[in-house]
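Left out: one protein chain. Kept in place: all the others.
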Amino acid sequence: MEFDFSYYIFWTLNYFFLFYGLLLIALYFFAIILSSKSVATNKRKARFLQVNDIVSATDIPSITLIAPAYNEGQTIVENVKSLLALQYPFYELIVVNDGSTDNSLSLLIEKYDLEPFDSTFITQPIPTATVNKIYKSRKLQYKQLTVIDKNNGGKSDANNTGINFASTELVLCTDADCIIEQDSLLKMVRPYLEEAEQEVIACGAAIGIINDSIIKNGVVQELKLPKRLIPMIQVVEYIRAFLLGRMAWSEINGVMLVSGAFGLYARNRLIEVNGFNVHTVGEDLELGIRLRKHMEEIKVPYKMVYLPETLCWTEAPNSIDILVKQRDRWARGLWETMALHKNLFFNKKYKDMGIFYYPYWMFFELGAPIVEFIGLLSLIIFGLMGLINWNVAVLLFICVYLLGCIFSTIAIFIYVKNFKHYDSGKEVVELLLAAYLEPFVYHPVLVYGQIQGYYKKIFSLKSSWGNMKRKGFSSNP
Amino acid sequence: MEEIILKIIIKSLLVIMLIIYGSIAFTMNYRRWRKRRLNLIEETFANVTSFYLYPDPNIEPDLIKIQRTFRKIGIVPSKPRNVQYLIDLMIRTQRSILGENYLKLKTLFTQIPPYGASANKLGSKRWYIKARGIREIYEMNQSQYVKELIGLRNHNNIYVRREAQIGLIVFLGWKSLRFLPYLKRQMTLWQQIKIVEKLNDLYPEPDLFYLRKAYQSEKPYANELIMRIIRKFNIIEDVRYIINFLDNPNFDTRESAIYCISSFFLNEADLSEIKKKFYNISNIEQQLQLLKYIHKISNEIDLVFFKDLLYNGTDIIKLSTADILWNNGYKEEVQEYYYHQYAKQNDGEMVSV
Partner (left out) sequence: MRKALVIQEDIIILKILERLVLLNHYDCRAIRSINDLNIEDQSENFDIIISDILFEGISPLDFVFQIQEIILHKSLIIVTNMGQKKIQNEVVASNKVDGFFAIPLDMDHIKKLIA
């Protein structure tokens, strides 16, 4: 009997995909259980530490908000105004003008009556691009604002400059074009106020999508679902990622990524690890891993936590080509970070991070688009070879599709149950429909963007952050 | 065979989806209804309280009418969640009001529910119910349960023991600090903040006898709490307690010490002590904070101290020292240092201060 090599490959791949798929489904189920528990626990804990208690307290940690800005002239004045209006008694705002070529700096100087500050002897624990001038406001109502003008060095470099200049216990890194909830600092500081045996080194919160919503004075006046399908699907994706994914990780102290758009860190730990890595586009994940490694190496119990609430809003890519560019960049960042920290792989020295969390990221975050791509190729090739039982294949596809829909539906259910956004029947139905269309309309684009990113890394093709043209936030309905 | 199994799975998944849809619909409608109900309770409570505190001239508040009003909006024993919400409103209000109105409110609140709910909660196995019960006990001044609170001060759940410890402060005041050396588990920053706050609000006169008894505590969180108390009550005669921790091996303890000492203006002896401790601090950022503080409270620049740092400190300390000297009339010293640095680079000589 001849040995049929293709048959052997076919069944090997079949079992691999089956095993991979079942493992992923099991992980998702665990994530649902853990995140439900985490959300419920967070809610109960919040009753004992409400924002009204924190806003009136003394001795709470001081926070510096760092907002890097590059060519944000269109919106910088309004963005800074809204960042200055956050409700927290002890915070500073540092806007880092990262070598903008437009009139961002002059607009700030004029609006906030800034004057240069003697910066001859400024200390820089973390090396950064040259700082040209530091500005502070002459007006009493803006005395918490500092603007640092520096040579262009990228977002990470700008964040590091802000970290250098901050003098507070905690620093919050955000983007200048994000909208931050007014009471977000009061909520983000909770884990630090309640830290006990484990030191809290980073805290993140859910990020929401604000396309087509009404913004007034830097505040979300009316939250609406995006009109277009692509950003609407991203709403579902973000809900799933933050509510199911990050909250589940938070429950088992497995958070490795605190989003660069909104993350609160202990400043002394950032200085110890030399801040953000300027050589990777996945700087937030890379920092998270490096912080965890550092804490393991100095043998101090620690945790990185997530809050289940949406405290930061951002504009999502509106069109397919911008989405592809974004996911390409995220994929490259992920690849770079995984490569940089490959010594974690099944390394017992780093305990759970080495044995479980890093391998998870390797197999199921980095690996998922590759497995999907191979799966698609297999389907085409083995289909042409007549090896596929199409009845079973279709039924299996329907099964998997329904499972995916259930996960999304559960995520939406948890969101609707616990939070006040999207509380009309119409919006919930739209979200559900978007979730059910996602596998056909959106997911292939995602995989394409990710594979494109990996391709660039494998063949060392140059790429950069790119420019996402923002519509900006409309003040009119 | 596989087809049959898959078809069964698909049907089950569809059933699950329908159940989740039903849950979503129910949750949304219930939430809307519940929010309306809670708003009604809150508004009614606000009206009742405001009219009780400030009634129309020559009209006495009618407590029977108030009780009837609350029963009408669902504050009855058969609706414990409504009762719980009312308790939360009462606590919130009491924490916002001082003076004569506070005493009036206490009288009002004894006449309306919570139907003895708080003490029952102490027996619950769930931490959030137990902790809530403790909070209600001390906020509603039910001091007859202080023994139960003493028993819970070392509970393994952090929220339960926090509320118990705060409750002890509320009922026993400064005397409760005698428990501090015997606390077995970690105390959070928020706990420390609340304890200091309650002491300040309810017992504004410090009782140094009990405070000093607590000095024998060895746990870092106990040290931090005592330092915060010394700072809050401006107990200058005990500032040495804080100074002793400025060079503690524990980062958080040093951080607390530096934060607390910054409220005080010190005499020369204490300032000298701080300058000695400065060199023992292992964290540069904390040294910087302390340096700024030393400069702030010094009547004049201690040139010996600052020049020593300028010539022999780390790069970052040197920069900060240069900044201070430069902006306080000692530009020549800074220029001299940098000239010597330049010369040293050329000659390879050591320079002494």
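Odds and ends about this structure:
A and B label the chains in the order they appear, each numbered from 1.
Going forward, a residue touches a chain if its C-beta (ideal position, glycine included) is under 8 Å from a C-beta of that chain, and two chains touch if they have at least 3 such contacts.
Small disclaimer: the values here were computed from a predicted structure and weren't measured.
Within the whole complex, touches from the chain that is not shown fall on A, B.
Considering the whole complex, the residue from A:Leu34, A:Leu49, A:Leu84 or A:Ala435 that touches the absent chain is A:Leu84.
Note that of A:Thr58, A:Asn152 or A:Ser424, the residue touching the chain absent from this view is A:Thr58.
Only one of B:Ser50, B:Asn267, B:Thr314 or B:Asn328 touches the chain withheld from this view, namely B:Ser50.
Interface residues of chain A facing the missing partner chain: 52, 55-56, 58, 82, 84-87, 89-90, 140-143, 182, 216-219.
Not every partner is drawn; the one left out touches chain B at residues 42-43, 45-47, 49-51, 53-54, 56-57, 89, 92-93, 95-101, 201.
Keep this in mind: only the chains that are shown with their structure count from here on.
Between the CA-based centres of chain A and chain B the separation comes to 29 Å, rounded to the whole angstrom. Touching chain B in their complex are the following residues of chain A: 44-45, 47-49, 52, 57-61, 118, 120-123, 125, 167, 169, 192-197, 267-268, 271, 389, 391-392, 395-396, 398-399, 402-403, 405-406, 409-410, 412-413, 416-417, 423, 425, 428. By the touch criterion given at the top, residues 2-3, 6-7, 9-10, 13-14, 16-17, 20-21, 23-25, 27-28, 31-32, 92, 128, 131-132, 135, 158-159, 162-163, 185-190, 192-193, 196-197, 228, 232, 251, 255, 259, 283-285, 288-289, 316, 319-320, 322-323, 326-327 of chain B touch chain A in their complex.
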